[in-house]
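Chains shown are a subset, placed as in the full complex.
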Amino acid sequence: MSRVAQAGDRVLLIDRRHKRHIVTLEPGRTFHTDRGVIPHDALIGHPYGRQVHTHLGEPFTVLQPSIADLAKAVRRTTQIVYPKDSGYILMRLNVHAGARIIEGGTGSGSLTMVLAHGVMPTGHVYTYERRPEMSALAARNLAKVGLDRYVTLHVRDIADGFVEEDVDAVFLDVREPWLYLEQAQRALTGGGFFGALVPTTNQVSALLAAMQAGPWYDVDVVELLLRRYKPNPERLRPEDRMVAHTAFLIFARYVKMSVGADSAPAP
Amino acid sequence: MSRVAQAGDRVLLIDRRHKRHIVTLEPGRTFHTDRGVIPHDALIGHPYGRQVHTHLGEPFTVLQPSIADLAKAVRRTTQIVYPKDSGYILMRLNVHAGARIIEGGTGSGSLTMVLAHGVMPTGHVYTYERRPEMSALAARNLAKVGLDRYVTLHVRDIADGFVEEDVDAVFLDVREPWLYLEQAQRALTGGGFFGALVPTTNQVSALLAAMQAGPWYDVDVVELLLRRYKPNPERLRPEDRMVAHTAFLIFARYVKMSVGADSAPAP
């Protein structure tokens, strides 16, 4: 038995040249390609994981998109977070069903989508963006994949602070994250997870310098490199070129260093 | 406000030399270190995210462990999956609350734990291990962190097939994954996510060769490198040494290539 595509589903169609198309199924509509068309009704009610053909005989593979597929396919005007980075962010921020997470810098909503996918159905993502049109774009991107119900989009300058309190994690994807450490700290639960993403070493230095003053513990700076191989068993070798850099990731835990009487117990 | 530690919690205690200790809180018990002791009762009922001191005045930071912390800390007799890899696996297998996932090769249960954390509270992980004592070790590791309720541990040779059907994803962490492709395929839903982890290039070649014969689509071979930086803002530089290799990761989708009458629609 296989799962069956339904009206409203986001569907991944991959053509012979491995180009990926993501469409939302609607009865009566048609998917147009330069090699023929496929009526949505030829997909709705039929199982995933098979090939269909356009009226010109061109094959397309029909799949449910992964969250990595969806996050890469958002309509965007900003740099997105790559799966190699967002997967690691999920691990380091301890994202799980039920978690409450603040994101500073919604952008096109690509990472927002990954976080929402990670906290659903019982958690929530609170994301902040100063630019109304950018927030609106992210809202549309989230709605398309049905994850908008797990996200609150704030159009607000994070310099004015976050609205939520006692959240499990704060992630900053903004140009000058060092300006908002105090806001992050006020929003976080004790021991909460902090993360930030910046592209340049100068920004890493500026953020680290600012964190030294504050209640940030177990500070960790990393970058991830993903190397892809040509899947040829007789001639296995890495691809010729790769993405050499997306961003540096900085993680820390929020720890109140002031120590009360109860914390130096007699045995 | 901050979250409060409770009896039964797994707690992460980090000492001044950044050594990490994970303990389960039990009223009346004591955490012993070579620099003094901390009674669990000095932690139970108190918030996370602060420092406590042993009776000798040695500070420890009290934190809720992330899933990355827990997965690294399992009692183990096998190689574990690193967070850089398991985070990416979460993305590529589309792990989310509600998903049903088969893992071939339980080992010490480290990746099982990460998968269970990803599918809870409504999904489930079915994990297979031939060696009873290894499966028992994994069971204990999962119980300690309260994730056992989301996992079924099979002591069974996967050559005999998987019990479950129509699962969302199958992940193989075994020496010869190419022997079990047919079993994986029978267990997967149409379009389901397949992944495998192997340490050597010879294994990658053997797996790719076996996959060429079968219904595997969008085959992808990758490796991830994580580079850590010394968090010194005035002297920012990568660490001197790094983990150079953990494993190669292979991903694919299960696609039935045989095409029925309904899949070549007239427009």
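Note that the chains are named A and B in the order they appear, and that numbering of residues resets to 1 at the start of each chain.
Just so it is clear, contacts are C-beta pairs under 8 Å (C-beta built on N, C-alpha and C of every residue); 3 or more make two chains touch, one makes a residue touch a chain.
Being a predicted model, the structure only gives us computed values, none of them experimental.
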{"item": "Copy number across the full structure, from 2 displayed chains", "value": "4"}
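Following the convention adopted for this analysis, only the chains that are shown with their structure count from here on.
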{"item": "When chain A is superposed on chain B by its C-alpha atoms, the rotation angle in degrees, nearest 5", "value": "180"}
{"item": "Computed distance of Cα centres, chain B from chain A, in Å", "value": "19"}
{"item": "Chain B partner contacts - residues on chain A that touch it in the complex", "value": "1-3, 14, 18, 30, 36-39, 41-42, 46-55, 57, 59, 61-64, 66-68, 83-84, 86-94, 96-98, 114, 117-118, 120-122, 165-166, 189-193, 201, 204-206, 208-209, 212, 217-234, 236, 248, 250, 253-257, 259, 262-267"}
